[in-house]
Structure formats: structure tokens, C-alpha cells
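First the structure, then my questions, so here it is.
Every protein chain except one is present and positioned as in the full complex.
Chain lettering (A, B and C) follows the sequence in which the chains are written, and residue indices restart at 1 in each chain.
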Amino acid sequence: MDAKPVLTPELARRIVGWRRDFHRRPETGWTEFWTTARLAGILGDMGLAPRLGAEILDKSSRMGLPSEDVLSRVLVEAARPLGDLAGARAEFLSRMDGATGLCVDLAPDKAPGVVLRCDIDALPVRESRKPSHRPVREGFRSLREGAMHACGHDGHMAMALGAVQLVLDQIAQGRAKLTRSVRLLFQPAEEGVRGALSLVPLVRGWPCLLAGHIGLALPETGAFAAGVSGAFATAKFNVAFRGREAHAAQAPEEGADALKGACEAVLALHALPRHSRGEGRVCVGRLEGGSGRNVVPGFARFEAEVRGRPQEVCDFLFARAKAAVEGIALANGLDASVELAGQAGSAESDGELSARLARIAEGLSWDGRPVFGRVLEQARVSVSEDACTLMREVQQGGGHASYMLFGSDLAAGHHAPDFDFDEAVLAKGALMLASAVLDLAGSRDSRL
Amino acid sequence: MDAKPVLTPELARRIVGWRRDFHRRPETGWTEFWTTARLAGILGDMGLAPRLGAEILDKSSRMGLPSEDVLSRVLVEAARPLGDLAGARAEFLSRMDGATGLCVDLAPDKAPGVVLRCDIDALPVRESRKPSHRPVREGFRSLREGAMHACGHDGHMAMALGAVQLVLDQIAQGRAKLTRSVRLLFQPAEEGVRGALSLVPLVRGWPCLLAGHIGLALPETGAFAAGVSGAFATAKFNVAFRGREAHAAQAPEEGADALKGACEAVLALHALPRHSRGEGRVCVGRLEGGSGRNVVPGFARFEAEVRGRPQEVCDFLFARAKAAVEGIALANGLDASVELAGQAGSAESDGELSARLARIAEGLSWDGRPVFGRVLEQARVSVSEDACTLMREVQQGGGHASYMLFGSDLAAGHHAPDFDFDEAVLAKGALMLASAVLDLAGSRDSRL
Amino acid sequence: MDAKPVLTPELARRIVGWRRDFHRRPETGWTEFWTTARLAGILGDMGLAPRLGAEILDKSSRMGLPSEDVLSRVLVEAARPLGDLAGARAEFLSRMDGATGLCVDLAPDKAPGVVLRCDIDALPVRESRKPSHRPVREGFRSLREGAMHACGHDGHMAMALGAVQLVLDQIAQGRAKLTRSVRLLFQPAEEGVRGALSLVPLVRGWPCLLAGHIGLALPETGAFAAGVSGAFATAKFNVAFRGREAHAAQAPEEGADALKGACEAVLALHALPRHSRGEGRVCVGRLEGGSGRNVVPGFARFEAEVRGRPQEVCDFLFARAKAAVEGIALANGLDASVELAGQAGSAESDGELSARLARIAEGLSWDGRPVFGRVLEQARVSVSEDACTLMREVQQGGGHASYMLFGSDLAAGHHAPDFDFDEAVLAKGALMLASAVLDLAGSRDSRL
Partner (left out) sequence: MDAKPVLTPELARRIVGWRRDFHRRPETGWTEFWTTARLAGILGDMGLAPRLGAEILDKSSRMGLPSEDVLSRVLVEAARPLGDLAGARAEFLSRMDGATGLCVDLAPDKAPGVVLRCDIDALPVRESRKPSHRPVREGFRSLREGAMHACGHDGHMAMALGAVQLVLDQIAQGRAKLTRSVRLLFQPAEEGVRGALSLVPLVRGWPCLLAGHIGLALPETGAFAAGVSGAFATAKFNVAFRGREAHAAQAPEEGADALKGACEAVLALHALPRHSRGEGRVCVGRLEGGSGRNVVPGFARFEAEVRGRPQEVCDFLFARAKAAVEGIALANGLDASVELAGQAGSAESDGELSARLARIAEGLSWDGRPVFGRVLEQARVSVSEDACTLMREVQQGGGHASYMLFGSDLAAGHHAPDFDFDEAVLAKGALMLASAVLDLAGSRDSRL
């Protein structure tokens, strides 16, 4: 019962195919209608019974939601074919009820074992048209102009699907069995750290959670880190100032200049104090305000984020940022709002779990060769990750969580129009995930 | 030879008709292709020989020009019919050669007499759809969504055309003659004070210039001011900062934050010193910057203006604004540019000329009633006016200039979506302009 | 009864002598103990019965008072001789009861006629020691190091005393008589516009008030302006921020940085909007904050002023400044206070009264030559004047007020260490003031 999962060339090809299908129909956060339906179709074909969208989450708990217009438009589009890709099945769209995301359990009658969490959204990036860009060269460039899987979530989904298939195959062949249940969680809206919060109930009380990422911090195929430390807690927020327009020459004193107030707030945010307990970050990444050159601006809004490690640094910065906005509004006779648009906690991978995963990784081979040439127990990252919200939930409930890095050569950095990873990572990742699931949920180890 | 011009009910109706046609096809600054062609058609029908667009101005002297894309798009559209309004004649468009505006002379063989200057552009305002808005109620709302004659230039054109017709009628009937030539100047791009500079050569050396506005500072039909004082000199300018993008969490120190620099510049502009020689104004009316929440912004740009009366206050503010932008760029490691997008001088109406115009206005009657119930020699305004650039040119050449205000009840303020004036002002204005032209250019007064 | 006052060479010498005595013992605002006593001595010698200090004002109504320490120190010093100048008489100091200023009435039994207001305080300026500086050359440099009559108030007092003597002489010689009473008001603390408010009850209901200044706006001996326009209303205020100190490296997050808040407030004050109804001014002239380089500053305070003409512009700026301070305190977690330290209204001289004064000035001669070579009815100034508070009180009660300018050649500008005026102005001013008083309070003109 200890045999390793075996990846056939045929399954390796299917994994790559899945990835390329997702790559061609990218959908940004909370609009992953076609994507969710496609996942449901594949998992259904494997004999599983996934739950979709509104079946798994409270729609009102979604942060940073696009406008109703955008949601409706993409929903309608998802039902239609695009190129040779069929539209989403009406049954799936109906069950989703406007919300995206998917959850499916293996051995659901068993006690909770392992959650495998995977993100599914794309980015609002216009994909490169350069002939040297492999998706162009090999014909799987995004068919939805202005959206792109530029962060590898297409690969994450393919790897997870491959892992499910491997686990099912092992069980079917009597080479493994699950003593605990395994939950596959396909999370929407990871970008902007908006989606995890609404899925917290789905991991509450579970003893173990795994998540991971392609390429991050390890830009070389064959490298693997079994856990990470240093992820920043973060709060993403939108600030809006509303004042009173007035003619800039005839009555400047009647105006309340929302843009001036916003500029003061931008500087105040950057000037927030440093913190003795750790590192922080402040960014105001986007601002617009005012309606015309000769009108005292009546509105201004900006998109900002703060980060901190540990958590308290982030909390400190966010609290001070809100106070700064409120005070500056008062100083300028403006109304102001601060709306949370995303949030992730800081979470460290558990050392014991990471060590166990590292041992598994070191033991993996395929075609007689080691799957990973270089295995780290922990790597240090400087990003924020929506998965941390789920990891903290599991950890605070007494469980363990780890965030893995699947190294890959990269054509360009994450989020760039030329981003592309080495598809060799997909098979490696699927093998690792399947092995980990079988180890953790097939084990009699009393810790799980 | 002293008989007053007589306005027939039929001409009064034509004037209103012209106004409503212009109102239905509004075109913003430098894109007044259909408008120019329509003016040319009407004036040609009166037997005059207007010169158009590139025939009268140096295309490279136009400030604050829209992009080539916009110019091309509107040009193509102008040639097409819209509702029951025929497209611009190809011959006219061809003569314009991409530039707008029109000039036509009466008695061109005589020595220069009077320039009558009129503005022709509309605003980027979406016209109200309220049933109570008269253009809606009476069916002449803008047919070009997002553009609107919300500053009365449609009325200015109609008044000027009516005045030309009245003058021609008087001459034709032998009731008047011109001893000096009269130049009608239909100026593009008044909004943003962008157009007058390119027309300066057309008024150079002329002894007299008249311009005016509907509704401004006198919101009551029947009031008239023969001159104004207090117009602000102004400089309109666009500021752009370019820095270096960087990941807000992974490498904030590698960024050069253009948005932060722009915010500092906005505050620095507002904080420019007051001036002992007069009043100033500063407005940053529009700003946008940055590409996304978690990216150190690599660009930011804003639209600003300064004003001053007298001129030196404006010059002071503009010089200091440029220095502030330059210094702040250096402080933040950014590149910056300041591009002039419009400019108008400060000009006072000449007292002697205003007094003469006031006497003319007081003497006007129509249907046995005085045309103007209330006549002022001078009114004080707090706006900037592109006409000032032309007035200063005439005044600096030893001539006289006056800017008149034609009072009108208003439904809402200038530039508002509900702006609407009382069309009764059109006949009054046409009579006043015709009388002034006949008095000044028909006179043997040695001053002209 | 229409004879002009006659200035004897002996009185001219006494006037200069008075001025030089005052010049040698300058006392800054609210500390004019010796000065008040000296005035009381001279006026008592003329047979008048002046009231002093606490006899004429409510001590609690004094704005911008120095500390008790300073008041006590100067009071003690005033009682002592300094050089050949005797100390203040104990009787006078006792009657003052800690407050300065003096009021004396001529013909007190008559109905109120004219108030003649004169300021008496010096400046915290170290007087020049250059040999070319006339007070040095002629031996009347300030004996109180760090204080100096650098604004001509010493001359104002000498002129006013001379005028009183001239009026008394005329009456004594039977050449004039008073039909209404005349009130001489010697006001403390004009600098910083702190003193007039507490004297308002002494001018309430009076029909006429005269005040004036040497050298201002007319830097040439022999010039005279009978009235002024354009004086700024002003508010002087002190802002203090209190935060929380913290070690800059070990616990920056525990601090509340009062200096940072103050810097934001300084910029916010400069960036207050311009006003369509007139001109404004903003100055933060002095700031200090923080206790040491490596400590998050726990306090900061600054001295600021706003001005406006008309009054509403000043009121607008002050209201907005207070709001800005309050909001910025909130934004930074600070306590803040705004304390009014001085205030003057905007007041225009009455045209009718100025015209009458101008006619008097034009008629004055001395030794067969005109006293003033150049007389203006009105001059424009750009300063704030504490007298305006008293002028407004009289004007709002239906009376008339005018502020006169006595032209003088100047060695350097007002408030400079080298400031010095031409003493020839003193006799001219005394003659003018006496003539005005006799004309206005000796007149049967029903307006007074």
C-alpha cells in the first residue's frame, strides 16, 4: 500500500491540454464562470460530484466584487463557445447562481484529512503577441483580449486535476486507500487577495491544508520548496473622497477640493511610521480625480495597500491609514470612505509539515530520475498570498498548513505580458501533490 | 444714412433656426468641421466669400490639439448626414485641410475697420435628458452624445450671422454704407483658451475689435454691458511625471513613484505664494496615475491652470509652478514635463469704446420698445477669455477693443448639462452687433 | 475764530525732544509702563487729567499678552532711572495697575466730538549701531538693548502731544474753541494688532475718529494722504500640536509625531483656496518643534497669520485654517490648539471725511510756505492696522473715521534696525492734527 503514484505519458499530455484550455479562456477574479464549469466537467467525468459557486459560499461575503455589469457580461459570454472551446453548460451556470469557485471531496464519508487549495483566476493583462512568446508560437494565446493567465493559475488547476486523477488511479488499482477525506478547493479571486475569506467555512476544523505556487521565488525547473516564511499580511483598500465642485476662477472658495485631499492622503500614507516589530509596505498604486482642468475637483479615489510581517505591522499601518484619511477629510471639508478590497493574513508554513513534505519530495522519482533536483524545507518570500487566510484558519484550529513552491524556468516575471512557465513543472507538481495527499490522508499517523 | 437696422420676424426665425442647428451638431475645440462648413454655406448663400481652416491659420500654431485619431474620426463623421442635417460639403472640408475656423470680410477693399470675433466650439458635456430641458422639449437636443453647446457659442454664431445679414440688408437698401472693412472671425477652440493665438495675424493692425458672450455675469434677459474688466490672464498646462515601476512588496526601493511626485506637485501648486499686485488662481482639475494597486506607479499626469489679474500675477504663478514641478521631479528621481495647453492674456475693454457702445445700446429699439432694459458701460468678470489674446493684440497695435455681455435668463450655469439661455437674446444681440458695426465701420470718425 | 494754529520754534523743539526721549526708552506691546507714565507727566503738565492703564481698559481683554515674568520685569525696570531719563512716577504705576495705555479728554463736558488715536509701543528689534544711523550719530539710540521704536510710534506720540499743545494754545489765546469734546487715546500693543480690541468701549458712539502713520506708503517728506483704502483684515494665531515622544529606532510606532503634523499643517495653510471676493495672505512665520534628533517629536508650535480684504476673505481663511489644524491633528493622533494672538478688521477711510481732511491739509502753511507739497485724498496700502478695529466700531455706530499718512523720507523700511524718519514730519503732523481737531470739534457742522 505504499507504492508511489505513476504518471503515464497520456495523463501528462492531458494535464498540459487542460492547462492550455484554461490559458485560452482566462477569466479575472469573481468572473471565472467558464473556468468553474470546465473544472466541474472534468471532475464530473472523473466520477466526482463537485459543488459550485453559490453552493459553497455566501455570495455576500465576496470582497472586491466587480460591478453587476461586468459580472453579467462575462456570465453571458461564458455560455457561448469561443474558438473550439464549448461554452459553459447551462446546468453548471444555473447551480453557480452568479458565484464562482468549486469544492469537491474524495472519501467524503471519512473524517476530515487534507484540503488541497488551488486558485483559478486570471489577470487583466493583455497577453504578448510576440512570435517568441510560446502561447503565440504554439497557438494557445488568450482568446479573451485583455485577460491573461499571467500568474500560472492555469497551471495550478492542471496540476491539481492531474493529482486527483493520480490519486483516483492509485485507489482504483488498489495501490492506495484514503483513511481520511480529501477536499479539493478551487478558489476564485486570489489576485487582490479577495477570495479566500469567503471560503473560510470550508476549511474550518480541518487538520491539514496544502497550497502552492508555480515559479515563485524559485525560477528554475526542478527546484521545490516544501514551505515558505515571510509572507506579508496585507490589506487592500479603496479610498474615495467626495467634495464640492466649483468654478476654479469664479468661486474657488465654494469648492471642497477632493483631489487636493487625496494627494495629502497619499503623502500621509507613505509617511506612516516604521514599526519596531518588523517590516511594512505602503503603496498607492492608482489614483484618479477631478472632472476637468478648470473645475475644483469634486471627487478623487485611489487604490492602496499596506503590508506587514508579522501581522501586527499590517494591522498598525491599516489602522493609521484609516485615521489619516478621516482626519484629512475633516481638514478639507470632504467626505471620505475607506473600503476594504482584499485582505490576507500573514502565515508561516508549519515546520514539521514542511519537513514531511520535503522528505516526500526527495523520495519522488519518475522514469527512474528524481522529480526534483533541489529540495528546500523552507524558502523566504516577500509577497502576500490569499491562501494565508485559509492557512491561518487551519492553524488557529490546531491544524497544520504549508505553502509549497514548484520551481520553474520563467520567460518573464509573474504578471508580465510575456509571462510563461516551463510546462515540465506540471507533471512534477501533480506527482508531488498526489503523493502528499496519499501520504497525509492515507496515513494512520495520529496527528491527522 | 443713419437709419437703424431693422429685424424682420422672418430673420428672427432664421437666427433661432441657425442656433438650433448648431446646437444639434456640437463639435469640441479643433474638431468644428461640420460647424465651419455650415457657417461657410450660410455666408456663401449671403454672397460672401469666406476663407476656411488652413486657408487662414498655420496648422502648427494650434495649442491643445486633440489626438490625430480624434481629429480623423470627427472629420469623417462631419461629412455624413446626422438626423436631417446634411453632412459637410466635400469642397469645404477639402479647403479646410484638417483645420477649422472661418474668416470673411465685408468691404474687403476698404481700409481695416472692425473685427467681429465669435467663438464656435462646444464642450465635452453630456446634455441633459430631462423633459424640462427646453432642447429636449422642443427637439433640438445634441445629436452627438457627450458633446454639447453648453456655453452659448451656438447662440454667438447665430447672432453674428444675423448681424451680417442685417448689415448686408441695410447696405442693399441703401440705408448704410461701409467706409472701412469689417472682418468676421469665427474662432475655434475657445474652451481651454487654445484657439485665439493661432488667429493673431488676422487681427494685427486692425483699429477695432468686438467680441462678446451670452449670459455671462448678467443672468437676465434685456441687460447689456458694453465692456468688461477683470478678466484673468491664464495659463493652462499639462504636467506628466514618469518614474519607474516596481513591485510594491518585493522591491519598493527599485521604484520611482511618479504618483507620489505628482501629489507633492499638486500640493506645491496650491501652496504657491499670494502676490501683492493682484489676485491669482490655481487649480489642478484632473489627475490620474499608476497602473495597479500593488505596483509602484511609473507615471502620473495632471491638468492644471493658473490665472492672474493683472498679467504679471499669472506669469509669476506659471513660472513658479514650472520650478516646483522640476524640483519635485529631481527630489523623487522622476522625469517631468510641463506642456502648455492653452493661454490667454488679461485684457480690459477700452473705456472710450465701451462708452460709445453703451450709447448705441441705449439708443436701440425694436417694435417700439427699447432692446435693452439695462445698459452698463462696464461689468466686472472673473473668467478667462480667449478673446483677450486678440484684444491685447489690437490694443498693443494702438487700436481699441471691447468685450460685451448680452444678458440672458439662464436655466442653469454655463458648462452644466442643463445650461440653456433665453433665445430672445439672439435678436437683441444681432441688432446690437449690426448697429455697432455700422456705427464703427460706417462712420467718418477719424479714430477708426 | 478761524485762525490757524501757530507752531513756535520752541514748541517744534519740544516735540522733537519728546520723540527722542520715547526713542531712547522703547517698550514693546503691553509693557509700555515708562512710556505711559511719561505721557501722563507731559499731559498733566499741560493741565490735563489723563486716565491710565487699568483705569481705562479691562485687563482681561488684552490679547497676545507677554508672560507674567516679562510684565513684572519691565514694570520694575520702568520705575528706575535709565541714563538721564527719570523712572516712572510711583503714583502713575500704581494707577496703571499692571496695564498700559492712556486716555485724556479735552472739553469733556461737551458732546462727543473727535477721537484722536495714537499708538505707543516699540518693537523687539536691536537698533543699528552704525555711525551713519542718526540716532547713533545724535545720541538718542535705544537704551534698552533689543527693543526699538522702529515703526515711528515715538513720532506719533510726539506729534499728538504737539497737537494737544497747539489746540490748548489756540483756546487759551481765544483764537478757537471746542463745541464738542476731543478724546486723545494712546493705545498700547499696536504691533501684532493686539491692543485696539480692549479699547473699543472708549470709542463706542463717537462720531469721528482720526488715526495715522508716519512714512507708510508715502516715503517722502511733505506728502500727505487724508485717507487710505485696502488695509487687510487679519487674524494672528498660534498653533500648538502635542503628540507622544518615542525612541526613533526602538519604538517609532509608539510615537505621535507632532512635528510631522505641524509640517502638514503649514503646507495645508499655504494651500488654502483663493477667494473670489478679494485678496488673501497666509504666512507661517515661525515654527519650532521636537526635542532631539533621535526622538519622535512630542510637540511643535508655530506662529501664523492670515489676512484678507475685504473682511470675509480673512474670516474664510481663518475658519479654514482652524479646520485644517483640527483635521490634521486627528489624522496624526495629536492634540492641537489654535490660540488667537491678534486681530484687526478691515476698514476703509470715509471718503467725505478724507476729502475734508485733504482740504484742510491743502490750506495749511507754516512760515509762509505750504506744509504739504503733495496732498492725496486716498492712498492704497497693503498692511493691517490695529486702528481699523476702532475705525470699524465708529463706522458701525454711524460715525466717520479716517487714517492719514504723513509722508517722510526714510533711512530704511519700517521694522528694520536702520529705520529712521525725517523729524521734519513731526511739526507738519502736529499742525495737521491740531487743525483737523479744531475744524471737526470746533465746527458747527451738524454732521458731528
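Operating definition for what follows: a residue touches a chain if its C-beta (ideal position, glycine included) is under 8 Å from a C-beta of that chain, and two chains touch if they have at least 3 such contacts.
Values in this document were obtained by computation on a predicted structure and should not be read as measured data.
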item: Shown chains touched by the chain that is not drawn here; value: A, B, C
item: Identified contact with the non-displayed chain, of A:62, A:95 or A:281; value: A:281
item: Sole contact to the chain not displayed, among C:291, C:365 or C:396; value: C:291
item: Option touching the unshown chain, where B:125, B:182 or B:329 are the choices; value: B:329
item: Touching residue (missing chain; options A:218, A:267 or A:390); value: A:267
item: Residue among C:156, C:213 or C:307 that touches the chain left out of view; value: C:307
item: In chain C, positions touching the absent partner; value: 192, 232, 234, 236, 248-250, 252, 257, 259-260, 262-264, 266-267, 270, 281, 283-297, 300, 303-305, 307, 341, 382-384
item: For chain B, the residues touching the chain missing from this view; value: 249-253, 255, 257, 260, 264, 268, 271, 273-277, 296, 316, 320, 323-333
item: Positions on chain A contacted by the hidden chain, ascending; value: 267, 270-271, 273-274, 276, 278-282, 382
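To be clear about the criterion, only the chains that are shown with their structure count from here on.
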item: Between chain C and chain A, distance of the C-alpha-averaged centres to the nearest whole Å; value: 71
item: Distance from chain C to chain B - Cα centre to Cα centre, in angstrom; value: 50
item: Chain centre separation (chain A, chain B; CA means) in Å; value: 53
item: Touching two or more other chains - residues of chain B; value: 267, 270, 281, 382
